[in-house]
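With one protein chain withheld, the remaining protein chains of the complex are depicted in position.
Naming follows writing order (A, B and C), and every chain is counted from residue 1.
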Amino acid sequence: MTKIRMGMVGGGEGAFIGAVHRWAAALDCDIELVCGAFSSDADRSARSGAALHLPPARVYASYQEMMAREKTLPTDQRMQFVAIVTPNHTHFAVAEAALRAGFHVMSDKPATFSLDEALSLRELVAETGLLYGLTHAYAGYPMVKEARQRIATGELGNVRKIVVEYPQGWLAGREEESGNKQASWRLDPQQAGISCTIGDIGVHAAHLAEYISGLQISEMCADLAPVVAGRTLDDDGSILLRFNNGAKGVLIASQVSVGEENNLRIRIYGDQGGLDWSQQEPNTLWLKWNDRPTQMLRTGMPYLSELATANTRTPNGHPEGYLEAFANLYMAFAGQIRARESGCQPDARAMDCPGIEDAVRGMAFIEHAVAASNSEKKWHSLPQY
Amino acid sequence: MTKIRMGMVGGGEGAFIGAVHRWAAALDCDIELVCGAFSSDADRSARSGAALHLPPARVYASYQEMMAREKTLPTDQRMQFVAIVTPNHTHFAVAEAALRAGFHVMSDKPATFSLDEALSLRELVAETGLLYGLTHAYAGYPMVKEARQRIATGELGNVRKIVVEYPQGWLAGREEESGNKQASWRLDPQQAGISCTIGDIGVHAAHLAEYISGLQISEMCADLAPVVAGRTLDDDGSILLRFNNGAKGVLIASQVSVGEENNLRIRIYGDQGGLDWSQQEPNTLWLKWNDRPTQMLRTGMPYLSELATANTRTPNGHPEGYLEAFANLYMAFAGQIRARESGCQPDARAMDCPGIEDAVRGMAFIEHAVAASNSEKKWHSLPQY
Amino acid sequence: MTKIRMGMVGGGEGAFIGAVHRWAAALDCDIELVCGAFSSDADRSARSGAALHLPPARVYASYQEMMAREKTLPTDQRMQFVAIVTPNHTHFAVAEAALRAGFHVMSDKPATFSLDEALSLRELVAETGLLYGLTHAYAGYPMVKEARQRIATGELGNVRKIVVEYPQGWLAGREEESGNKQASWRLDPQQAGISCTIGDIGVHAAHLAEYISGLQISEMCADLAPVVAGRTLDDDGSILLRFNNGAKGVLIASQVSVGEENNLRIRIYGDQGGLDWSQQEPNTLWLKWNDRPTQMLRTGMPYLSELATANTRTPNGHPEGYLEAFANLYMAFAGQIRARESGCQPDARAMDCPGIEDAVRGMAFIEHAVAASNSEKKWHSLPQY
Partner (left out) sequence: MTKIRMGMVGGGEGAFIGAVHRWAAALDCDIELVCGAFSSDADRSARSGAALHLPPARVYASYQEMMAREKTLPTDQRMQFVAIVTPNHTHFAVAEAALRAGFHVMSDKPATFSLDEALSLRELVAETGLLYGLTHAYAGYPMVKEARQRIATGELGNVRKIVVEYPQGWLAGREEESGNKQASWRLDPQQAGISCTIGDIGVHAAHLAEYISGLQISEMCADLAPVVAGRTLDDDGSILLRFNNGAKGVLIASQVSVGEENNLRIRIYGDQGGLDWSQQEPNTLWLKWNDRPTQMLRTGMPYLSELATANTRTPNGHPEGYLEAFANLYMAFAGQIRARESGCQPDARAMDCPGIEDAVRGMAFIEHAVAASNSEKKWHSLPQY
């Protein structure tokens, strides 16, 4: 048995998220980067590939070239899947090219530039029968898995209220005018789409709420806006939520909350108990009760569920972090590929990776959140697609 | 100079909030309880008075009797102010009787049963020229004072976003059916008014947001409801806010958030910095910055403002709690009475006690929050009264 | 039934600990300050008494005068006990005078200047049959009571290890040279005795360890020293401990730990579970287990022991602080006086106040800690007296 072979589109010199994908894929020693089209600038792509210790023949000047050439290699040498880490507006085109060339796809989030693209992508995935993964990395934490299990088993009772918040502070000034590239493209409708903050982080919050609760957002009342003068896209938003079981909720996403780092936090209250999890202290999950002491659950402890344990590498008290959560998604996706290749059904752990339905759901959330905010009507439906 | 003389209406055997007022008033050895009408049941009132070491002659069977008799005592013996700790629906009548009899009033919150009553009360206060205090106790904490100062000095810049939340869990079951009196009357429209949760705790959250920020809520988009089946009043609510400077906000109040105790918390983000304060750890105030380390400010430290220091009794590291915060309001109110009696202007510290304008503002908030929730329009104005 | 009548020696204008005693005594509206000798300067004593609203006839120029005069008053008017809040080196003389005049004594800590004095005081208490209380205030916190109960019931198993630490930072500079009176007298052997830090705060840590665990320190290996140049008394100390059941421990006390406020913390590990309590967050008690989630116990919750509940005033989520803990000792001591006067046995709650045995034990701890530190032998016994 050999390592799973990965190609990468994007992620050249100086790019950030490409490195995260490479670290996450490498961690478990089960996936190997074998080729890449790291930049649309051929020289830059070549330099990036060399720095990554790739043979020059496997470093391409464009994703089109990569798909065409890799297809011609022997099956035991060609890449098996493509990791897409380009800017948002190109996700769809690259994914389409990969799928049409017969390669599985692991895409950075958001899946596409628009809901329409996401719906087309879903058709294409169905048509090709290939695998598709989406890196909603926060769903990879062991204690997020545990939270999901505790809800699923009914331990907290019927879910009544969900408060999910995601404050950051890094867009509180006019960073887009001072050469911060991350800020520039995220605030540019041509590259980011119809939303900055909701598209960048609000969608993570929504995904987490649905992933842990097992519920779906059915209605929204949204107030998004650019808080910093001169911007056209939202840098802050608050949304009242209703879920498909009648539960209520609040989602707060902000990139102008000065001093906040990456403070994703979720609280879910059932009629029997509540839970509380924060991404910045990811190895702790709080369970709260009215008549018993609050419990602090910790990654790696023997009382956790199988799903949490299967997503944990180190013994309790040895903190797992963001890269391990990210790697858990890659581990699951690799499991799907191996199952596919061996003709087996993937197990539950392999299936526990966001996929094409999450891609569609995320884009629907973004588009409807913006529409809800623009509406003078109080409540706006978020339909199933 | 002698102690300030206080009478009390309500707060007999078994009542809770009456004891809090007595402890708070007694703490600084500057206010003396001299009389009371502790219950509308004469025997119960008498027993309560005896347990409080009052002479029988100063324990009355009704507040009407108390007002009538105390008025006839020599000015250096009669009570100087009345503490009102009865259920909400009687606040107005007792306050009116006290003011008409010439006594200052310190009232538990909410001030009245309705906005109309609050407006009438304001007229009466103006007409009599007497003093009126309202125990929004959370405004009494030293670090809340500090937070207010930090905003006032502009250190955090222009306020852009306020998130204030107040989750409790004690009404998550059907406590009103199992003999919990607090639950029964708060969920009974005849005694509590048009709202349970917003009237009980949401109004504290709103007061705190306005007190610290120095801003006023101008618009609301509210979603209140009884979450537990069989109730007619709200036990949970979330409100999107807009403030009079254009800042945005979210207010969450809930009494069905299982496992939460009394978790009032406020975060305010200006364009330069953010702050974060939690009532359950009241001696810590966090200041957050994008380019500098987060700062942990602590009660009693030398770098705090004069207003915070003036509301602190013990050295740093000796925790001050809820009763000390409550006592700070009594200390301020006593200062107003002393200033009045000596013909001086009260100083800033004495004036720093919620009063009749806060009473009106609170009742307006409650009524408009309920109206906003009942409206299908997205935004509802909260006018000035 | 009337209030308990308290006299005070010390605590005049500008003194700190006197105010703490008055606040603590006043809080429950059950004790009344009726007289005082607030300073050995007659004018200062008079001014202090006036500010406290006392009639001039009950404000004395010396404690000797106070004892003599109060004794002659009718029994229903004279003070019932004396609160001693003078500097350490006078505690014994005042207590002796009070006891000989027939008054109960509530003394600030440490009880005396030396172990010899404490032993004499114990004889005097026995001889007079009067009541004696000592304000080891940290033993008054509800969650300290809870911790004690959890050990007593055996829930944590046999105690194996105790780590108690008490770092402060306020003596890290040469405060004694810059007019800080607290620093000056505590570092002066004439006024403070043979130890600064161990006598001031180390003794609190030792008391807490013994109070919660129900064990006694039997051996010590100590390293005390003045860390700041120019001092003769210790400002820092670490002590290895052995307890009378064989358990081991560490006690760390320091007043040169820059940036620490008043960070008393204790951890106790039995063979079944562990506990962790910190004075700066006093309403939380952690219970830790190897096979179950850590539990966070909180003041005011229904699952707590009777002893904790009896020492709690406000509902859960309304923080109790240092003054409430202090007041719990006064409440207990008042209960002892009432029981005595009515010829009953005091109940368990009233008896739960440090007394003359704690006074002797504390002075023994201080003297033996200093001796242990001065010894070149590794282990030094702490005998029973």
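The rule we apply is simple: a contact is a pair of C-beta atoms (placed from the backbone, for glycine too) under 8 Å apart; a residue touches a chain by one contact, two chains touch by 3 or more.
All values reported here derive from a predicted model rather than from experimental measurement.
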Shown chains touched by the chain that is not drawn here: A, B, C
Absent-chain contact - pick from A:P56, A:P315 or A:G343: A:P315
Option from C:A225, C:M296 or C:A310 whose C-beta touches the chain left out: C:A225
Residue of A:A26, A:L73, A:A152 or A:A339 in touch with the missing chain, whole complex considered: A:A26
From A:F16, A:Y303 or A:Y385, residue that would touch the chain that is not displayed: A:F16
Chain C, residues in touch with the chain not shown (by the definition above): 156, 160-161, 163, 165, 167, 169-170, 172-173, 221, 223, 225, 227, 236, 238, 240, 248-250, 252, 254, 256-260, 267, 269-274, 287-290, 294, 375-378
Hidden partner chain, residues of chain A it touches: 1-3, 16, 19-20, 22-23, 26-30, 33, 50-53, 168, 260-263, 279-283, 298, 300, 313-324
Those residues of chain B which, in the complete complex, touch the missing chain: 287, 291-298, 301-303
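The rule we apply is simple: only the chains that are shown with their structure count from here on.
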Chain whose average C-alpha position is farthest from chain C's own: A
Same vs different contact residues, chain B with chain C, by half of numbers used: same
Between chain A and chain C, centroid-to-centroid distance (C-alpha), Å: 56
Chain A and chain B, separation of their C-alpha mean positions in angstrom: 44
Interchain centroid distance [CA atoms averaged], chain B/chain C, Å: 34
Residues of chain A touching at least two other chains: 287, 294
